[in-house]
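Pasting a structure here, questions to come.
Just one protein chain is left out here, and the rest sit where they should.
Moving on to chain A:
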């Protein structure tokens, strides 16, 4: 069985990172923006696992980091959704364009 080269995996993770960034900058729906942030965090996870398996297989640093990132991403999403619900109560919308009371 021939294994996938590291470069291909890194290409996927980098693409995922920038897709997430693009989504964050172009989408105006807060839930979609939250999904874009999850994409960014998952690209980091892929990076860590790939580096751990291909380059530094001796220790499990990368795998552990991934576990912590997954946990914290869940906590972050929970708080973010709570905030979005509160925003929806006051603004009756989860579009960021509607939440522009403060501007320069």
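Couple of notes before you dig in:
In the analysis below, contacts are C-beta pairs under 8 Å (C-beta built on N, C-alpha and C of every residue); 3 or more make two chains touch, one makes a residue touch a chain; residues count from 1.
In this text, contacts and distances are computed from a predicted model.
From the set "Arsenite oxidase, small subunit", "ABC transporter permease", "NADH-quinone oxidoreductase subunit N" or "Polyketide-8 synthase acyl carrier protein 1", the protein name that UniProt assigns to the chain left out of the figure is "NADH-quinone oxidoreductase subunit N". Contact residues of chain A toward the unshown chain are 17, 20, 24, 30, 33-34, 37, 40-41, 43-44, 47-48, 51, 55-56, 61-62, 64-65, 68-69, 72, 75-76, 79-80, 82-84, 86-87, 89-91, 96, 99-102, 104.
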